[in-house]
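Note that this complex is displayed minus one protein chain, with the remaining chains in position.
Right after this comes chain A.
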Amino acid sequence: MMSINIPSYRQAFMLMLKRDLTIALRHKDDIFNPLLFFIIVVTLFPLGIGPEASTLSRIAPGIIWVAALLATLLSLDRLFKADFADGSLEQMMLIPQPLFIIVLAKIIAHWLITGLPLIFIAPVLAVLLHLNENSYGALMITLLIGTPVLSFIGAIGVALTVGIKKGGVLLSLIVLPLYIPVLIFATSAIDTAAMNLPYSGQVAIIGALFFTSFTLAPFAVSAALKVSTN
């Protein structure tokens, strides 16, 4: 009798996380391209609207957040696509651990690769856009809690479209409407901070969105992956 050592949930989670991070670090384009996209999109707005500092500082929160949304959307594809293409996704679904664990690890890895760098670069771009000085804290906090929500909700969209050949445009059509609450509360928190008012209410709601998507999205992703891989 051979006994097979089945890794615990935590081990499976860490293994998956480490695997995805290693793959990403070996393909550095995956990290830098969405970041570059983020920077370029933000740069386009002053060119289109005009260089007046007052206008720019008024719309800076919206621009940064919309650009972050689009950058996340652009990077979502790499969440499942490569694994789906080479068949390893189906192998992962056969692992004795619940799919929930695997999916959670993959989404968190995705956020570490694409969401976290955005947060580091955002203050620099905020300077370029003359963001109000009081707003920097709010910008960082909303990005820190808000971008994981984008990854979680986006993962549902990717899981649904991963089997479709031209899923890219479809993905944005599905996911962007679901991003609206995050956008609204994040920008309103930043605007409120600019007026020197407390913005804890908005942050609390983004936090609620974070925990809701954290707990529910992996289930939806698992169900969607089962449909997509069939």
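Brief remarks on what is shown
Keep in mind that, in the parts below, contacts are C-beta pairs under 8 Å (C-beta built on N, C-alpha and C of every residue); 3 or more make two chains touch, one makes a residue touch a chain; residues count from 1.
Assume contacts and distances are computed from a predicted model.
Comparing "Heme exporter protein C", "hydrogenase (acceptor)", "Iron ABC transporter permease" or "Aspartyl/glutamyl-tRNA amidotransferase subunit C" against the UniProt entry of the hidden chain yields the protein name "Heme exporter protein C".
In the complete assembly, the contact with the undisplayed chain comes from A:156, out of A:104, A:125 or A:156.
Only one of the listed residues, A:48, A:96 or A:177, touches the absent chain: A:177. For chain A, the residues touching the chain absent from view are 156, 160-161, 163-164, 166-167, 170, 173-174, 176-178, 180-181, 184-185, 188, 191-192, 205, 209, 216, 220, 223-224, 227-228, 230.
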